[in-house]
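Here the complex is missing a single protein chain, while all its other protein chains stay put.
Our next item is subunit A:
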Amino acid sequence: MISEKLIKVAMADLNIASNGEVLKTTGLGSCVGLTLFDPAKRIAGMAHVMLPSSSIARETPLNVAKYADTAIPELIERMVALGASIRAMQAKMAGGAQMFTLPGQTDSLRIGPRNVESCLMKLEQYNIPLLSQDTGGNFGRTIEFSSNDGILTIRSVQHGIKEI
């Protein structure tokens, strides 16, 4: 994995990769790292989603990569522009943790689980199957996604490295 080109995806950001390039995003807490992959064309995409829905946005211009409901369509569009087929796409995701739990916490603070739910809903709309996920818990994750084989590598402080 060392010799391959790394493409960094920042927080509230998305990017696509091909030709064996590797997408990476660090320090996912309640954010969700969502990946799409076209195995035939070996085109990969990754979004670092921060919030579940753009309906609460008060920013202009809108950063589409930040919200689950706008990031996924944008990611699909960019992969299709590169030659990927939406019908071939497969999804994986990681993150969506609840980093801190305080007594008496209101539902609005459950951002992690809500990010996951929102991503799932959007994938369903596009009929993109979710192959695997590593979500929830109360810990941070750093992920790498290879456009060579569509393997998602997840690293966390407490649980080491795993591949899904």
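Going forward, contacts are C-beta pairs under 8 Å (C-beta built on N, C-alpha and C of every residue); 3 or more make two chains touch, one makes a residue touch a chain; residues count from 1.
By definition in this document, contacts and distances are computed from a predicted model.
Given the options "Ring-1,2-phenylacetyl-CoA epoxidase subunit PaaB", "ABC-type proline/glycine betaine transport system, permease component", "Thiamine pyrophosphate protein domain protein TPP-binding protein" or "CheY-P phosphatase CheC", which would UniProt use as the protein name of the unshown chain?
"CheY-P phosphatase CheC"
Hey, which of A:L36, A:L51, A:I72 or A:L120 is the one touching the hidden chain?
Among A:L36, A:L51, A:I72 or A:L120, only A:L51 touches the chain that is not shown.
Where the complex has a chain not shown, which of A:N63, A:Q90 or A:T153 is the residue touching it?
Spelled out, the listed residue whose C-beta touches the missing chain is A:N63.
Could you tell me which of A:A47, A:M93 or A:I111 touches the chain that is not displayed?
A:I111
For subunit A, which residues reach the chain that was dropped from this view?
With respect to the unshown chain, the touching residues of subunit A are 10-13, 26-31, 50-51, 56-59, 63, 66, 97, 99-103, 111, 138-142, 156-158.
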